[in-house]
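Contents: one structure, followed by commentary.
Only one protein chain is missing; all other protein chains are in place.
Just so it is clear, A, B and C label the chains in written order, and each chain counts residues from 1 on its own.
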Amino acid sequence: MIERVVKEIADEMRQRPDRGEVASYIPELARVDPGAFGLAVIDAEGNVAAAGDADVPFSIQSISKVFTLTLALGKAGDRLWRRVGREPSGSAFNSIVQLEHERGIPRNPFINAGAIAVTDLILSGHQPREALGEILRFMQFLSDDANITIDRAVAASEQRTGFRNAALANYMKSFGVLENPVEFTLGVYFHHCAIAMTCKQLAMAGRFLAHSGINPATGALVVHPDRAKRINAVMLTCGHYDGSGEFAYRVGLPGKSGVGGGILAIAPGKASIAVWSPGLDAAGNSHLGRVALEALTKRLGWSIFGV
Amino acid sequence: MIERVVKEIADEMRQRPDRGEVASYIPELARVDPGAFGLAVIDAEGNVAAAGDADVPFSIQSISKVFTLTLALGKAGDRLWRRVGREPSGSAFNSIVQLEHERGIPRNPFINAGAIAVTDLILSGHQPREALGEILRFMQFLSDDANITIDRAVAASEQRTGFRNAALANYMKSFGVLENPVEFTLGVYFHHCAIAMTCKQLAMAGRFLAHSGINPATGALVVHPDRAKRINAVMLTCGHYDGSGEFAYRVGLPGKSGVGGGILAIAPGKASIAVWSPGLDAAGNSHLGRVALEALTKRLGWSIFGV
Amino acid sequence: MIERVVKEIADEMRQRPDRGEVASYIPELARVDPGAFGLAVIDAEGNVAAAGDADVPFSIQSISKVFTLTLALGKAGDRLWRRVGREPSGSAFNSIVQLEHERGIPRNPFINAGAIAVTDLILSGHQPREALGEILRFMQFLSDDANITIDRAVAASEQRTGFRNAALANYMKSFGVLENPVEFTLGVYFHHCAIAMTCKQLAMAGRFLAHSGINPATGALVVHPDRAKRINAVMLTCGHYDGSGEFAYRVGLPGKSGVGGGILAIAPGKASIAVWSPGLDAAGNSHLGRVALEALTKRLGWSIFGV
Partner (left out) sequence: MIERVVKEIADEMRQRPDRGEVASYIPELARVDPGAFGLAVIDAEGNVAAAGDADVPFSIQSISKVFTLTLALGKAGDRLWRRVGREPSGSAFNSIVQLEHERGIPRNPFINAGAIAVTDLILSGHQPREALGEILRFMQFLSDDANITIDRAVAASEQRTGFRNAALANYMKSFGVLENPVEFTLGVYFHHCAIAMTCKQLAMAGRFLAHSGINPATGALVVHPDRAKRINAVMLTCGHYDGSGEFAYRVGLPGKSGVGGGILAIAPGKASIAVWSPGLDAAGNSHLGRVALEALTKRLGWSIFGV
């Protein structure tokens, strides 16, 4: 049943003319084929249903923020919430206005400013290289796959052009919200955003969120069940920037998007889902990714808001 | 089991010294006993578990916005979304800043401006008295109880002092977002916010949201299952103003609060829940109401974000 | 010399094709002939140089705010500044954002919110009719002309459509910045904005600001010399909404514009100047009015910033 629905949706998506706009502000990402589409679903039993370009690596970008949040909570626990809030922002992913009104404390860990603050916390007391290594090993551990790597060209492209993120980081630094040198924190941030993964790898990495903090494939307890629920809650309210309400309304699952066109979505107790389509909508989220997930949850009755 | 947990929680809440602050900006509400606490849970089978002041009527205030949204969607369908968005606002319940930046279109139907726009839509083509009658009858129908009434003293109190809402309404009117005379729309709005209900009545009225649009008590199909899910989604992302992220994080259920101290929460497929404690937190939501719901969902494993 | 320059400029303005846009948000004002142009200059000796439609009455609109400020300072003295600031706003004439950020205190007496607060202060303890009578008599006294009247059709037009001003007034009322019933204050405000005057009358009314608080024509001491300077200072920094910097840069005189297309400008020690051309620029100020004043101050060397 899941497999059939996954195939159907991949076929439907392939034929749609509306594909959104590929992110152009990171030059390296602008080269991606806008026609690409991948979908992978891993259910509670570990069955993998995949279709389209589910084995093609793409730049996970902001989806990495789910995993850096998980890692930082493991290190700092609830102290993390002194440096970053957990409310929807009501503004664009890279807005700086909110920071001025709230004295440098980002609204949530999934907007850029918040994710930079989380990265700074992971970095504390380490060299950038070490922190980045830790994040990458964590991704490999979660997805049970040692082949996951960072796309250095994408990272370099962001580092050359990421002035808006540099503005956010310097702004927080001026309020003492960042501890490390701005260029160190940004370096780690740009690199973990440049991790490349396939839909299958990403769906595997998200399984612990669907199953009370445990990855059923490895049996590894990643986080306490309560923490898994809470990360899902933050994904639902904040995971799609200023399109989070829309995603909840249409898809009805916790999810996190990246400007590379990927979305990770979690159906608690049921499945971990990764979709990839590079074209974005006005809020910076994958257009067909969202459309595909809407069809998926509807056909499978997976919305957390009712059957 | 549910009954035991409900009693436990009511007992615990009674003993807590931290009760928040009773809303003072509506003079009539400021008179309520801050020590009141009521809780009612109606499960899928219709069993009612209640404790404390679950039979004492209180002013439902903004909780009425869930029902006016439901009613307006029934009348206007998706046209409604041309006049109001469905994204979290990132600001206070009565903020006007967002309206200026977005040309008079409120961010969602649960902040004051959005609810006023929804009320205006219900009013269209009717006299205020008729529209108000329709809303009240809808509440009586949903809760299967003809005794629900409007507290005229509360409505009058708001009408005398509701300058901030008058500012919001006039502001939207200046952008053509409201169709009716401002004083008509505000009159209906103030009156439906002044509906008085008990926790038991409110939990009954919310059952259709927990059960795919049908109230199991009466068998009435209130809305299509898809719409029930979507209303739940909007409740989750926007139901607690600028504390919506916090409520999702701690409670993990769609919910809507009112400054009267009530909260309606929905556990899809499982139960409809109403709680009442008049003291509010800084974001304007019932402090102990939220604490009680957090305990309830934890003990019963009802979070929509995982067990 | 002055007379020749005035004629020249009126001739030049008559031929210019760029006339701006007549204000359309007050329906009654939209009917005015966009080709109208009037200019009147009264020098220190009382010589009147006038050209074009200098004897045609027009709606002075926000220019009235100079005179209500003068009147209110006479009543309340520096207490006035507790209710309204004297800093440029950095935003549009009818913006409400600033009010939210600064708890209902308008930035200056020349944006709409500030002028409404000033009107409320004049009204205090009086009936609207009395307050309005006082304002009108003050205008007649200043211009030494009993024939100045209020255009009731314009006032009624604003009262029917002035929702944005109603929003500002209700908003301030919610913070306790207004003392009187909102509809009383707005009624007086709309009516004093609807005062109709000719360029000659207006230039006469402004003479006390050019001559240390005394109207040389009548010898009447209107305000203390210090106060005259200070009102000029507020005109310079705040008199043209978000185009105040531009007006200072190009014209170099204290001035106050109205959406009726009039501008009153003061050359301290030298002259009082009134110009009228109904077409407005993007900031809501008379386009040709500003152009004419720029030419005038340049040719006569009247800028306060140097010869």
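Here, a contact is a pair of C-beta atoms (placed from the backbone, for glycine too) under 8 Å apart; a residue touches a chain by one contact, two chains touch by 3 or more.
Here the structure is a predicted model, which means the values were calculated and not measured.
Note that the absent chain touches A, C when the full complex is taken as a whole. Only one of C:Val234, C:Val259, C:Val275 or C:Leu296 touches the absent chain when the whole complex is considered: C:Val234. Only one of the listed residues, C:Pro57, C:Gly85 or C:Pro128, touches the absent chain: C:Gly85.
The omitted chain makes contact with just one of the residues C:Gly38, C:Gly52, C:Gly104 or C:Pro254: C:Pro254. Although one chain is not displayed, its contacts with chain C can still be listed: residues 85-91, 98, 107-108, 209-212, 225-226, 228-230, 232-234, 236-238, 242-246, 248-249, 252, 254, 268-269, 298, 303-307. One chain is missing from the display, and on chain A it is touched by residues 95-97, 99-101, 163-164, 166-171, 173-174, 182.
By definition in this document, only the chains that are shown with their structure count from here on.
When the partners of chain A are compared with those of chain B, no chain appears in both lists.
The centroid of the Cα atoms in chain A and the matching centroid in chain B are 32 Å apart. Our note on geometry: chain A versus chain C, Cα centroid distance of 55 Å, whole angstroms. We define each chain's centre as the mean of its Cα atoms; on that basis chain B and chain C are separated by 47 Å.
Multi-chain contact residues, meaning those touching two or more other chains, do not occur anywhere in chain A.
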